[in-house]
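Below: one structure in structure tokens.
A single protein chain has been removed from this complex, and every other one stays in its place.
To keep things simple, chains are lettered A, B and C as they appear, and every chain counts its residues starting from 1.
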């Protein structure tokens, strides 16, 4: 019997509506490279969610691809990005940003997040030109790598610093759904579109088979964007395969409904962990938990579950990362909690 | 009524078997990043076709991504690739190879193909070191950009020159199926695996929804290849979505059966064009035609069909590119020929 | 006895005035990185020659460094340069431009030069976006790689096409002195500054020990230019070493006087070659000759001289490249001609 996977939020396929849409239209001819009707419909649905009319939107197959293309597009060769020390582009993208030629300048984090104060500190001390690169972009991910989410005023404050300092502001939204749907935040997608110059809305971890939507509120960054897509290998020939997915996800609020379900599963699991007397390394605010458990408990859990041993805390305890999603089997969450108690 | 598209071989979705497989396994959990059972099964099927046991195989979402990763992996920073003047990486990938830092050295073509003689000529004249880059890789695409295919001895000759000159040999197989299935060539996939150091087998244009399989007969090139995939944004989280597709395509010879169908459609269309008294700019050997038609005929065809005006021949005639595929509607080919005659 | 070198224009040291200036100021402290008084004086002297007041000017140690920094600065990642097929960045810089991530698009040449017609042709056919890079820069070198020079109206025409097509125009002036001083051209440095967005004035081949001056008439390109210099390793700590050289060269017209001397030597040599009954592959317009000589004559000349066998013409003749400079020993030119006759 294989173990149930709480290691990530991309172990299953996609929401059934997507497979249905793909199947129904399968032999209908479409124009290529994202110019098809389904992609355009998806764009309109996302725009409606943001309350905008003509924001440029492009679909790509994965998150690292989205991140590296945004950097390649936004930065001139002597410019750099400021990102939290724990940011995905710092730690988990195999040097993808540097491979496009740009330095990733580290900023300290608080609770997994870049604070206005820490951002300002990096800006203030990174001024020994021409011996240092020119910071031009600020990167955050929301939800963060440890499952916390930004409040509206936190994003607003970062955005203001960026605008005051002629910095572009980007948000990696691999888990944007979970962040927006979180009960711990008042941030809306409309807010995101008003605060960020460019951001992406994750599909892969939120009900799609694959794919992310890059949204570009700052028109200047949208110019020639398709050339950037092509140059980095991201211009999918059968773009409708991406269009279908975002069309389905943004119909009747499905995207946020699925995100909420993932968050609820995580909340339930967090509650169970706390109820069993264990500590969390970070508040569970989205669909990810950072739980600190005794090693013997972990070993027992590992007989039935697969998850990520994130960090050794001390000789007896380890911090785990547990991730839920729209597809999480609720009975497995119950079983996990049950095993914790015994 | 929308026009029927002969512009490319990626206007429809995918072979129904693929959608069926995705649907049936949709909520089954899989391990990520290409480590899943479906991907492994697909690898074994492809290996069986090549008669090898442990050749490394990786799946990516598109062809330009495959090409740029292969170059980033195979070349050191001072090294370059030699490619035919009409090669896809020269003309249609928005500088993707150069964006990884490498020069694409042009070689002359004959009938769309790189010849042994022209390759040798470039090698012989590209020796003014250190003022020129070091050629290290030779690129061809098969089928070519004009729909011709390489014979076994042609590929063997190129491969020999490469090995004699310490050059790596890669084959862009966006239309590898059409090339292998072509009646005009005796080349097999097993041959390709023995002649090339690295190559890729196209799925997008051959029955998949998206995806290409990178095959690496030369073990040295496979080292750390996943890091290259990750760094270029090609390590799909739900790798099983790619695994399923190649598993289905390489089950019971479906891949070559579909390719043959596309070729047959093109052959039929070519026959019709010739029968109507018109000339071809290149022999139709795979699933692509380069037909030279009078402008008034073209205008009439454009009322019902969409295709690519490739090149102006003279004041009265234009060269068209017409492409067929596994999904081409045979009645539309008939109708096209019928309109030609009238 | 070593052979006399006509292979290039960088076999000797520098004009004695430069060594004198370096020696006299040797232990005087200067501010670093090109902020010193000598560099500023040099800038003013060059500006006076162009009739401008505040044009930005930067000094770097060599020509390839100048070229690659200009490209890294002027181009965004998806943009490309158009350059003549025989251009130095195409053929003799080891992929330096591609190593900064940019494609070099080839244009045909006439008499070593990019013509307005050929430039327009590349622009007109390079429009299949997003599948091709965006041309943004046009590169020429003057004098050309075969020793011809551009007339004022030729440069004006190229400049006009660039401005009409939102293309930046750069001129590689490794032999700018020879071009301006040429009797075959009416182009002035003032013209160059009005036609080009950015260009460089070669010192290495024109009397300096090393060093080139990058001149940026288009203010937008000068922004953060020092960061580009630093990032590419071109911000010389003891910038005064470059400042001194250009200060001396642009005092009292020395730069053009030296260039003229190099041209005169070449003209004399060309005259001798023609008088001896031999052909030239290109008109000698600057300080370089492309002479076609019988192989037995060449073998005899090689007993006393070192030069470049450029190209085999036929079984009996080879095209030589011969280069003169400000430092050429006139008696050696005489001896060369004398040997030709015998």
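Assume a contact is a pair of C-beta atoms (placed from the backbone, for glycine too) under 8 Å apart; a residue touches a chain by one contact, two chains touch by 3 or more.
Every value quoted in this text rests on a predicted model; they were computed, and no experiment measured them.
Peer 1: Would you indicate which residue among B:27, B:227 or B:275 is in contact with the undisplayed chain?
Peer 2: Per the contact definition at the top, the residue touching the missing chain is B:227.
Peer 1: For the chain left off this view, which of B:133, B:204 or B:263 is in contact with it?
Peer 2: B:133
Peer 1: Tell me which of C:235, C:265, C:293 or C:322 is the one touching the absent chain.
Peer 2: Residue touching the absent chain, from the options given: C:235.
Peer 1: Going by the contact rule already stated, which one of A:7, A:102 or A:261 would touch the omitted chain in the full complex?
Peer 2: Only one of A:7, A:102 or A:261 touches the chain omitted from view, namely A:102.
Peer 1: Of B:62, B:101 or B:177, which sits in contact with the chain we cannot see?
Peer 2: Per the contact definition at the top, the residue touching the missing chain is B:101.
Peer 1: In the complete complex, which positions of chain C touch the hidden chain?
Peer 2: 2, 4-5, 8, 10-14, 16, 19, 22-23, 25-32, 60-69, 72, 93-96, 99, 204-205, 209-210, 227, 230-238, 240-241, 327
Peer 1: What residues on chain A make contact with the chain left out of this view?
Peer 2: Against the missing chain, chain A presents residues 77-78, 80, 91-95, 98-104, 106, 128, 130-133.
Peer 1: If you put the missing chain back, which residues of chain B would it touch?
Peer 2: For chain B, the residues touching the absent chain are 33, 72-73, 76-78, 100-101, 129-131, 133-134, 224, 226-231, 235.
As a working rule, only the chains that are shown with their structure count from here on.
Peer 1: Determine, using the mean of C-alpha atoms as each chain's centre, which chain is farthest from chain A.
Peer 2: The chain farthest from chain A, judged by C-alpha centres, is C.
Peer 1: Using mean CA coordinates as chain centres, what's the chain A-chain C distance in Å?
Peer 2: Result: the chain centres lie 50 Å from each other.
Peer 1: Quick one: chain A and chain B, Cα centre-to-centre, how many Å?
Peer 2: Averaging C-alpha atoms per chain gives centres 33 Å apart.
Peer 1: At least two other chains touched by the same residue of chain C: list those residues.
Peer 2: Only 77-78, 100-101, 130-131, 133 qualify.
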